[in-house]
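A single protein chain has been removed from this complex, and every other one stays in its place.
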Amino acid sequence: MSDAVVRIQGVAKVYQRDSQAVPVLENIDLEVAPGESVAMMGPSGSGKTTLLNLIAGIDRPTRGSVEVAGRALAGMSERELAKFRARHIGFIFQLYNLIPVLTAFENVELPLLLTSLSKADRRKHVMTALDVVGLTDRVAHYPRQLSGGQEQRVAIARAIVTDPTILLADEPTGDLDKRSEEEVLILLKRLNREFKKAIVMVTHDPKAAAMASRTVHLEKGELVPA
Amino acid sequence: MALPLKYNGRSLWVRSISTIMTILCIAGVTIILIWMIAMGTGLEKTLVGTGHPLNLIVLRPRQTETTSMIDRSQAADIAALEGIQKDTKGDPLASFELVAVAGHLMVNGKKSNLALRGIGPKSLELRDGLKLTDGRWPNPGLGELAAGKGAQGRFTNLKVGDRPFIRGRQWSVVGSFEAGGQAYESEVWGDIDDLKTQFKREYSTVIVRARDAASMDRIARLIGDDKRLQLEAKPHAEYYKSQNQSAEMMKGLGGMVGFVMAIGALFGAANMMYAAVASRKREIATLRVLGFGRLAIGFSFVLESAFVGLCGGILGAIVARIFIDGITSGTANWVTFTDLAFHFRVTPGLMAQGIFTAVFVGAVGGLLPAWRASRTTIAHALRGM
Partner (left out) sequence: MKFLRLIVRNALRNKLRTGLTVGGTAFLMFVLLFIRTALTEMEAWEGEAAKHDRIAIQHSSGLANPLPIELENFLRGDEVSKHGYQLQKMNWFGGWWQDPRNWFANLAVDHPIHRELWNEQKIPDDVQARWAEVKSGAIVGKALADKFGWKVNQKISLLSNLYPCVPELDIVGLFTVPSDIRQEQQLYFRWDYLDELMGGRKIVGTYWMNARSSADIPKLKEIIDGHTKNSSDPTETVTEKEFAAQFMAMMGNIKFFVYFIVVGVLAIMTLMTANTVAMSARERVTEIAVLRTLGFTKGRILYLVMAEGLLLSLVGMVIPLGGALLLFNVWKLSPNPQWFPFFFIAPGTIALAVGAALASGLLAAVVPATMSARRKIVDGLRQVV
């Protein structure tokens, strides 16, 4: 399908640790359709995060090709990749990774500072994103003043504020308590069903995987049938 | 129980870049501090310590050797005074001299004032520490000169065999002398009558050696009270010491600059130690749990910081000793306006001073961080954030 959001063909990734070559991914073929949500599961060390990083353009494969939003990442320079990420990728980390010296508002605004939008326009987008995640009453709070669940929601708002082509989430609920976990998963589901955002989510949690429309399994760097 | 020093040593190694940078900062400050004091001390050494303790120098009141004027009969009267030491032949140990100033080209291409001294037969005896290193002393009537080592280093054309043109005639340098770093080394000596003729002046100075300290006082009073003579006698050493103004200013300036820089370095040391304490909160808590007391922990951090200061101080002192010690320079004697050569002296004492300051800076800089370390509550640190 030519309109696949993500197309990965024959990808392998080998890390060089001192003089040792450590293979992490082998023979990966994967496609993600527009509006699809994919859960990636597998034991620790199976290469899930690495694969996610390749899709985000944070890392480059040793072999094979990665295409996102119709663009081949291989030919892009670091600078082009940066621009690409800003426009197309929304990344959600397990540990939220908000900038501690910025308020919730400013954190969400951060990706927009890379664009040429006016201050007023930026504000509009930020408030919209915060509204979607339900945190418009916490805009002036610093991350340390927020609960884990709230932090992650701010992180999600940051991930969607530029209206990216795809959301990538690395164990988004791994560090949350039960209730926050539910809130976040419902939010992600809403983003996928209502806002038609394609999502690739790495997770340990079968409950999280259940929210996705498709699950793939990674074991020792290879995709295995479910 | 005191903390094993191995603990502190290992911690320093791990944060090596930060530690090295702090050591370099402290070393830099030490070098500058030592340099400035070495300059002041070098200048001072030239002036303080010149002049035999029993010598008196007689001049017109308030005048220096370059502007004073004493005529023949006055000079003879002084030499005849009771209490002056006699030499082996029974002649009074008194010399009549003249100091004149002439602009002369320096080695660095600029011009400065060279001091020329007309000496007589007793001039050499009246001064300690003189050593002829080359050639001979000048003979009268031939326009011969002997140049001091300092003057030779600063000015052109003053080596043995040179024939410099000074004040309207050609002279010839027949000897070089050293004087143990005393002010004389910046002078050029010639026969008194040659200089009197060429510079059209009378004697400027009479130097006498008293028999003992009591005679010295008596002679000085006699001369000062004599209304006819209208001259003034001072201990020779004191005359030179009183010209020490440049050195005083340099030392004052050096102290001020060094002090301010030391404070800056202190801030740097404190910074480094605060970072150290912050990154080791867990360790400290663990040590507390193991039984090491607050004081022991605080003290070990102060020690660590002082050690960094010590390293910086030693490094700075050694660099200063290698590169600064022995450099010859010169400046104007602001009283006589003649050039005064001096050496930068980085003595072991000065090195120790620098090192001590560095250790002090390190220790004081580490005080507050050490206090903070000792206050680390066990629970707080073990919680991990």
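By letter and in written order, the chains are A and B; residue numbering begins at 1 in each of them.
Here is the rule we go by: contacts are C-beta pairs under 8 Å (C-beta built on N, C-alpha and C of every residue); 3 or more make two chains touch, one makes a residue touch a chain.
Please read these numbers as outputs of a predicted model, since none were measured by experiment.
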Sole residue of A:Val22, A:Ala82 or A:Ala210 that reaches the chain not shown, by the stated touch rule: A:Ala82
Selected from B:Asn157, B:Asn271, B:Thr286 or B:Thr347 as touching the chain missing from the view: B:Asn271
Residues of chain A in contact with the chain not shown: 53, 56, 58-59, 78-79, 82-87, 89, 91, 93, 95, 97, 99-102, 106, 110-111, 113-114, 158
Sites on chain B contacted by the missing partner chain, in the whole complex: 17-18, 21-22, 24-25, 28-29, 31-32, 35, 39, 60-64, 66-67, 69, 100-103, 106, 108, 110-113, 166-168, 199, 249, 252-253, 256-257, 260-261, 263-268, 270-272, 274-275, 329-332, 335, 337, 339
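Simple rule for what comes next: only the chains that are shown with their structure count from here on.
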Centroid spacing, where centroids are CA-atom means, of chain A and chain B in whole angstrom: 71
